[in-house]
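On to chain A.
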Amino acid sequence: MKTAFSLAAGVALAFSVLALSSPASAQVADSLTIYNAQHEGLTKEWAKAFTEETGIVVTIRQGSDLEIANQIVQEGANSPADVFLTENSPAMVLVDGKGLFAPIEKATLDQVLPGFHPANGNWVGIAARSTVFAYDKTKLTEDKLPKSMLDLAKPEWKGRWTASPSGADFQAIVGALLQLKGEEATAAWLKGMKENATPIRGNSTAMKAVNAGQFEGALIYHYYYFGDVAKTGENTKNVGMHYFKNQDPGAFVSISGGGILASSKHKEQAQAFLKWVTGKGGQKVLRDGTSFEYAVGKGEASNKALTPIADLQAPKVEPSTLNNAKVTDMMTAAGLL
Partner candidate 1 sequence: MTSTTETRITIAPRPRLPAASSWTLTIAVVVALLALLPLGFVLWATVVTGWETALQLIFRSRVGDLLVNTVLLVVLTIPICAVLGVSLAWLTERSDLPGARFWSWLCVTPLAVPAFVHSYAWIGLWPGFNGLPAGVAISVVAYFPFLYLPLSAAFRLLDPALEDQAASLGLAPFAVFRRVVLPQLRLALCGGALLVGLHLLAEYGLFAMIRFDTFTTAIIDQFQSTYNGVAAYMLALVLVLCCFVLLGLEASLRGRSRYARLGPGVARRPKIARLGKWKYVALLLPAVTAAFALGVPVLTLSRWLIAGGAGVWRLDEVGLALWQTLAICLIGGLATTAAAVPIAWLSVRRPTRASRFLEGCYYLASSMPGVVVALALVTITVRAMLPLYQSVATIVLAYVVMFLPRALVSLRASIAQVPVEIEQAAASLGRSPGNALLATTIRLAAPGAAAGVALSSLGIMNELTASQMLAPNGTRTLAMAFWALTGEIDYAGAAPYAVLMVAFSLPLTFLLHHQSKKIAGR
Partner candidate 2 sequence: MTFLTLTSLRKQYGSVAALDGIDLSVTAGSRTAIVGPSGCGKTTLLRLVAGFDAPDEGGIVFAGQQLADARSQVPAHKRGIGIVAQDGCLFPHLTIRQNIGFGLEAEASVKNARIAQLMDMVGLDPAMLARKPDQLSGGQQQRVALARALARKPRLMLLDEPFSALDTGLRAATRKAVTDVLTAAGITTLLVTHDQGEALAFADQVAVMRAGKFAQVGSPREVYSRPVDVATAAFLGEAIVLPAEVADGRAQSPLGVLPVDDIAYRGKAEIMLRPEQITVAQNGGDGVFATVAEINFCGPISDVRITLGDAFTFRLDIPSRETLSAGDRVTIGVAGAAHLFR
């Protein structure tokens, strides 16, 4: 009994020592801490292959784009992060705006398609995704589909569609709309959306709801569809994909970014990681893996199942000026957040 008690006390003591010394998780010399807002599966695939090739150990902290971006801003110079990966550009812009990124090596920037990194070269595109209207094929035919994303704010669409406004994906789309059409039009569109759309948490859940017949359509990104088809297809049986094209705000192609923290103590490894991700190895994972995101490397093909990125007729959006703080303020004001 006595020994049991002292054992318990000993364990507690040991753990509390451990507890106090734990922020040192990334003190191994050849290691890298990634703050990851990309899909966890994709980043893990990258990290695994990268570790196999280089022996650099990778620790991943998972979160969402703006959560982590704001977190990095708060952490400032003390951030334990070395690399920040996102799904969309606004989070990158936020961190860059605070001057917390170190410049990306030119060789890395040169590996990606023109327009897929900001002019200042402080972060780089690592993948891309396209906005799409996923619709219920049993309810909507080609002629009844919205011509523009803006149509979804019109009264006839009341109660018929869904989206995930709390997600960074959707907020990036609104960011593009803001850049393309201005504040007034965006506020009006958000107001219409508040009236018309039912918010759902998560893009895949939104698509699932469309497939289940709960809504006629969902404003999401393309790869959720292909991911499901590749798995069991059980959430896409009734789902069709409608690309808005015509440089419509709804044809927005969002760039997933990668950046290196100025405060990083493992810059060399971090540069190597982004170079690898944007290079052959990383882009091959996009082509052959299950992420179905577009490849952005020069001369790198995307997955064969996807509509080629050049055919999407995306509007020209400058990623380095997407302003998410403004977007969340406007969405909060519209009652969507």
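Per the selection procedure, all candidates are chains of the complex that A comes from, given by their letters.
Here is the rule we go by: a contact is a pair of C-beta atoms (placed from the backbone, for glycine too) under 8 Å apart; a residue touches a chain by one contact, two chains touch by 3 or more; residues count from 1.
In this text the structure is predicted, and so the values were computed from the model without any measurement.
Put simply, of 1 or 2, the chain that touches chain A in this complex is 1. Listed in rising order, the residues of chain A touching candidate 1 in the complex are 1-2, 4-5, 8, 11-12, 15-16, 18-20, 22-23, 25-26, 33, 39-41, 59-64, 66-71, 73-75, 78, 80, 166-168, 171, 198-202, 204-205, 208-209, 212-214, 228, 235, 324-325, 328, 332-333, 335-337.
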